[in-house]
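Note that one protein chain of the assembly has been removed; the remaining protein chains are unaltered in position.
After this line comes chain A, so read on.
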């Protein structure tokens, strides 16, 4: 897979998919996901059905079938804005970033986390630093990798699972896996080269 987020739009497209508000947003992001892949995704005929499934899974108003927040998968109690959300907020702060929906949308929403991973990847490509590497190791390889698979599983097994959404979720899971492999490879390379020097 192409590691360059500027030329590879898969990460951004996945990010946009999980935060889009309606059928047209889902469709736009889905087509972008499809374009970023070598094998295009199956056609979706009725985007309204995707939208209904999407709200049942991630938005409401009913109890969510697959909440898109890390807290739900990492904490013993199903609540947001607790330790996990605050930890993720700290990570963004460390990067000098902040969510535009601070205190209105939990920072551990899957799309915000994907965005943070993209920022980190981009910064690493611009040269990076030992601190960034450490943060990225933690955030992507440990934190995201700890909950995204559970999230993907929950989406796949949900009553309202729609094939398009399941595909997007699985791709997100794969994307995080690939990132983790890449980060570890880069780290090993840096260690071999004798560490960071700038």
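What we mean here is this: contacts are C-beta pairs under 8 Å (C-beta built on N, C-alpha and C of every residue); 3 or more make two chains touch, one makes a residue touch a chain; residues count from 1.
Everything below uses one rule, namely that contacts and distances are computed from a predicted model.
Novice: Pick from "Iron-sulfur cluster-binding protein", "Sulfate adenylyltransferase subunit 2", "ABC transporter permease" or "Anaerobic selenocysteine-containing dehydrogenase" the UniProt protein name of the chain that isn't shown here.
Specialist: Missing chain, per its UniProt entry: "Anaerobic selenocysteine-containing dehydrogenase".
Novice: If the hidden chain were put back, which of A:37, A:135 or A:166 would touch it?
Specialist: If we include the chain that is not displayed, A:135 is the one touching it.
Novice: From the list A:37, A:87 or A:166, which touches the chain that is not on show?
Specialist: Within the whole complex, the residue contacting the unshown chain is A:87.
Novice: Could you list which residues of chain A touch the chain missing from the display?
Specialist: That gives, for chain A, the contact residues 5, 12, 15, 19, 21-23, 48, 51-52, 55-56, 59-64, 67, 69, 71-72, 74, 77-82, 84-87, 89-100, 102-105, 111-112, 115-116, 118-120, 122-123, 129, 131-132, 134-135, 138, 142-143, 146-147.
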